[in-house]
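Excluded from the complex is one protein chain; the other protein chains are retained at their positions.
Moving on, here comes subunit A:
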Amino acid sequence: MKTENQKAWFFVLPVLLLVAFNALIPMMTVVNYSVQETFGNNQFFWQGLDWFEQILRSERFHAALGRQFLFTFLILIIEVPLGIAIALSMPRKGIWVPVCLVLMALPMLIPWNVVGAMWNIFTLPDIGLLGYFLNHTLGIQYDMTQDPIAAWITIVTMDVWHWTSLVVLLAYAGLVSIPDAYYQAAKIDGASNWSVFRFIQLPKMKSVLTIAILLRFMDSFNIYTEPFVLTGGGPGNSTTLLSIDLVKIALGQFDLGPAAAMSLIYFAITLLVSWLFYTLMTKDDLN
């Protein structure tokens, strides 16, 4: 006899609790803050959607959002093609495969704030290896603490150095899964190298590349530690990305209401763009 009962719910409970405590409750606290004004002594006043309106109209937010999109755009447009190119030129058989893979994985193993600190010291004009070389040996004016362009070049280069490996490893995984017969058939069909890339390698890499682009988008859009350690958002506000600005408002100025509203808007944008990417990149698979 089969008895129906509701015991199964108990098995889901641990996960439910975990998700509640690490996602839902913190998130709802933020929602709570975003509609109120806070003063000392735990006093709260209802504000409605004022903070949202204020943030969405704020020039400061627009500027930070613009910088954020520019940063993400730059690193995607460099890292994805570069990652594919490196993956294509890596050996697919032999003793060099593990060597290449380990070398590729190394930058990703370094803690984020260490990466920031490394690049900071590396590019300082008077003591850094690169900074000194550029300024004193080549005579190129390059100071990321003074010049916004130099600061941007440095943070973009740092991100490319740190994260291109992820694209490489994912693209490489896609490449090695292509059976030899495809290359042999292409040779017999008289396909050019470009055709092999366009009709065999790229389609076979597509699903892993979708993941790579999504991951790189989300990570770079939410990036905080490395640029914070490297430039601290400066010179001026030139490298103040969204997350850096958010922390400034929340912890620097202790404006919890506007910071909470900004967090939610930030989250919504990340979610929306990720969804757009994903839908666009997988829409061919459906039909």
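Keep this in mind: contacts are C-beta pairs under 8 Å (C-beta built on N, C-alpha and C of every residue); 3 or more make two chains touch, one makes a residue touch a chain; residues count from 1.
Operating definition for what follows: contacts and distances are computed from a predicted model.
**Q** Which listed name, "Bifunctional protein PyrR", "Aspartyl/glutamyl-tRNA(Asn/Gln) amidotransferase subunit B", "ABC transporter ATP-binding protein" or "Pyruvate dehydrogenase E1 component subunit beta", is the one UniProt assigns to the chain that has been left out?
**A** This omitted chain is identified in its UniProt record as "ABC transporter ATP-binding protein".
**Q** Of the listed residues A:8, A:95 or A:188, which contacts the missing chain in the full complex?
**A** Of the candidates A:8, A:95 or A:188, A:188 is in touch with the missing chain.
**Q** Would you mind spotting which of A:200, A:215, A:247 or A:269 touches the chain that isn't drawn?
**A** Of all options in A:200, A:215, A:247 or A:269, contact with the hidden chain holds for A:200.
**Q** What residues on subunit A make contact with the chain left out of this view?
**A** 179, 181-182, 184-185, 187-192, 195, 199-200, 203-204
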